[in-house]
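A single protein chain has been omitted; all remaining protein chains appear in their positions.
Chain IDs A, B and C follow the sequence of writing; residue 1 opens each chain.
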Amino acid sequence: MSETTYTSDEMMTIAAARMVRNGAALFVGIGLPSAAANLALRTHAPDTILIYESGTIGAKPTVLPLSIGDGELSETADSVVSVPEMFAYWLQGGRIDLGFLGAAQIDRYANINTTVIGDYHKPKVRLPGAGGAPEIAASCKEVLITLRQNNRAFVDTLDFVTSAGFLTGGDSREQLRFPGKGPTAVITDLGILTPDPVTKELTLTSIHPGVEVEAVRKATGWPLKVADTLDVTAPPTAHELSVLRDLQERTARAHAGQA
Amino acid sequence: MSETTYTSDEMMTIAAARMVRNGAALFVGIGLPSAAANLALRTHAPDTILIYESGTIGAKPTVLPLSIGDGELSETADSVVSVPEMFAYWLQGGRIDLGFLGAAQIDRYANINTTVIGDYHKPKVRLPGAGGAPEIAASCKEVLITLRQNNRAFVDTLDFVTSAGFLTGGDSREQLRFPGKGPTAVITDLGILTPDPVTKELTLTSIHPGVEVEAVRKATGWPLKVADTLDVTAPPTAHELSVLRDLQERTARAHAGQA
Amino acid sequence: MASIVQLNEAVRDLVRDGDVVALEGFTHLIPFAAGHEIIRQQRRNLTLVRMTPDVIYDQLIGAGCASRLVFSWGGNPGVGSLHRLRDAVEKAWPAPLAIEEHAHAGMAAAYAAGASGLPFGLLRGYLGSDLPKVNPNVRFIECPFTGERLAAVPAVRPDVAVVHAQKADRRGNVLMWGLVGVQKEAVLAAKRSIVTVEEIVDDLGAPPNAVVLPTWVVNAVCHVPGGAFPSYAQGYYARNNAFYKQWDEVSRDRDSFTAWIDRHVKGTSDFAGFRRSIEEAAGHV
Partner (left out) sequence: MASIVQLNEAVRDLVRDGDVVALEGFTHLIPFAAGHEIIRQQRRNLTLVRMTPDVIYDQLIGAGCASRLVFSWGGNPGVGSLHRLRDAVEKAWPAPLAIEEHAHAGMAAAYAAGASGLPFGLLRGYLGSDLPKVNPNVRFIECPFTGERLAAVPAVRPDVAVVHAQKADRRGNVLMWGLVGVQKEAVLAAKRSIVTVEEIVDDLGAPPNAVVLPTWVVNAVCHVPGGAFPSYAQGYYARNNAFYKQWDEVSRDRDSFTAWIDRHVKGTSDFAGFRRSIEEAAGHV
């Protein structure tokens, strides 16, 4: 195979897409998760059921939606339901295999913050807030998180816990009887972190090609655990890259076309 | 106007129909209430909104439905909703002006029994049960009850309270904070009973033409209160009778036609 | 993903003795064919759940399939009593039948709670009714904001839900329309589900916001045209009111009931056979 160049964002999206099991019912957040989910649908996981909180079940968009409720999502869905039904019967009902979330901040136990930077009552930066994330994180059988890794995002202590990962680690999640088992991987532009089976602390288990472990440590706001045998993520294949770029080009064209 | 003959059942249905205010949202039980409601719709109350618990809002049947979910109800409705939505958003949501119930037994406070004759655990006669009635009786702004009057139906003590009227009378209904104000009339084949404003005991306030008060007393299993000034129900008009008979003939033809 | 299979296979594989089974359909789309197959395969000790146990439950109860009934209105709609249900409750024939009795509002909330992954359904209900005195599964809680007293009923969580619908596509996505009762809730509340359909088509052609059960929440889809007879399937056939009226006669007596079930249900191998058998009998009258 010929050498291919790609960006770290492309590597992140492709690595995240690969985590999607074909046929899974997938509750998708907008942005990076949506790009990864749509890539998965167009590569190894054509039977993935894309579910957006706006009410679309089995959406098959041809371009990446800009919002969580673009018209194409509902026009291509197998079923469109009200938002209360989506949250009650589908998410809370335990029907979703995999939740796919982004985050502004994450800590070592994969708890995430999308609410506020600084004090809640005197915010430095007011973020959009919870949306569907707390219950996606709680109720999906499994959760994936994808975000860019740097030490403003990967912090020692969250300013606000919007959505729970493993709380304080160990069995603290199980003790609260969450319906789902929580995050199984955090996919970044530098590598893949997975929770330690016992302590639940996020551990670097795969590093993207060309990235140094030291760079990942520096991008992490806590002393990062690194697996004894560290995998190197397989680089994007030419096929993966071409599908992703094609999707992004079509998306850019489609969204520019409306004014 | 020429003399017209009619049956006591016709008088009952017509008297019940007259109680329907035009434009009311009306939650209709099957049988006598449905006949009265459909008659109202075809005489003085063409804008009545017929609501059946099967999920039809604004049904406009051309014949009387045999079941609470005949196909014609949903084909002619303005909206068809699921049964959970019907009970939650429409009935419990306080959207219904008038509930229209039948009963197997009724007591002096307009509590009704549609569950069992005899002991609940060793029934003499097992009746169909509650259906929508307890919450229709509780949540509609106002309730009408229609049934034939005799001392097996009009009893001193109910074998089972399926749906509450005024409980033990006085302010006992208000104390339980029912959303709706309860039964405003009981329409029978002999007359019309309405609750005393203070004690809430059913009082004969109108008697159908040709019926003796003594006959109504004998048909009632408790010492019946009779209003000081007793109205005589206006007899059926020729128009009312012809509309009712036409409806019943069409109904008989339509239901016989399927085998 | 749903498998598209024969109804007898679906019942064999998915309905077990002792199961909690909900056959739903509110007057419309009642899964008679599936009920008959449960009788043919002689399932026992079922807990039958249904808002409106009508003729199909009368048949299942009379045939000895059930030991418990959870319901809110049991009658032959527009006709009168269910004689087999009454005989089981009043005289324990052919076997004792325990009952858990609700109001419709409670059952609807219980199904919605089951579909929603909640342990109980919440309602303003049972006010002033004697039902809570005879049903320990009606309880009351306080609103944590207003202090109001509200009713609570346990979620319905069937082992198997069985419904009938108009259409499925070849992947097993199901479309129903008209009166949809609590069918969607029953399927989503259940561990397993069987859907019989009038037609299997290439493309559902579902209108926007239609009631669709995606294939991945259904276990088995079975093509059984007419499978809701004598109830109806909007767009396909009308309710057979005459059958409901005749049932009053057939079911009034234990012997005539047993002869009917033996001849028309147990004596036939599938629903098409049942329909032929019924037609032959009508022809000889």
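One rule holds in what follows: contacts are C-beta pairs under 8 Å (C-beta built on N, C-alpha and C of every residue); 3 or more make two chains touch, one makes a residue touch a chain.
Because the structure is a prediction, the values reported are computed rather than measured.
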| item | value |
| --- | --- |
| Visible chains that the absent chain touches, using the contact criterion stated earlier | A, B, C |
| Identified contact with the non-displayed chain, of A:T7, A:N22 or A:S82 | A:S82 |
| From A:I68, A:L101, A:I145 or A:L241, residue that would touch the chain that is not displayed | A:I68 |
| Sole contact to the chain not displayed, among A:D78, A:E135, A:D189 or A:E240 | A:E135 |
| Given B:G58, B:P123 or B:G170, the one touching the chain that is not displayed | B:G58 |
| Per the touch definition above, residue among C:L14, C:A152 or C:V224 touching the missing chain | C:A152 |
| Touch residues of chain B, complete complex, unshown partner | 23, 25, 49, 57-58, 74, 78-81, 88-89, 92-95, 139, 179 |
| Residues of chain C (touch criterion as defined above) contacting the omitted chain | 117-120, 122-124, 137, 139-141, 143-146, 148, 150, 152, 154, 177-178, 180, 207-211, 234 |
| Chain not shown, touching residues in chain A | 30-31, 53-56, 65-71, 73-75, 80, 82-84, 86-88, 91-92, 111, 115, 120-121, 123, 125-135, 137-139, 160-164, 167, 173, 176-179, 255-256, 258-259 |
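One rule holds in what follows: only the chains that are shown with their structure count from here on.
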| item | value |
| --- | --- |
| Set of chains adjacent to chain B and to chain C | none |
| Most distant chain from chain C by Cα centroid | A |
| For chain B paired with chain C, centre-to-centre distance based on mean C-alpha positions, whole Å | 28 |
| For chain A paired with chain C, centre-to-centre distance based on mean C-alpha positions, whole Å | 41 |
| Junction residues of chain A, two or more chains touched | none |
| Chain C, residues touching no fewer than two other chains | 112, 184-185 |
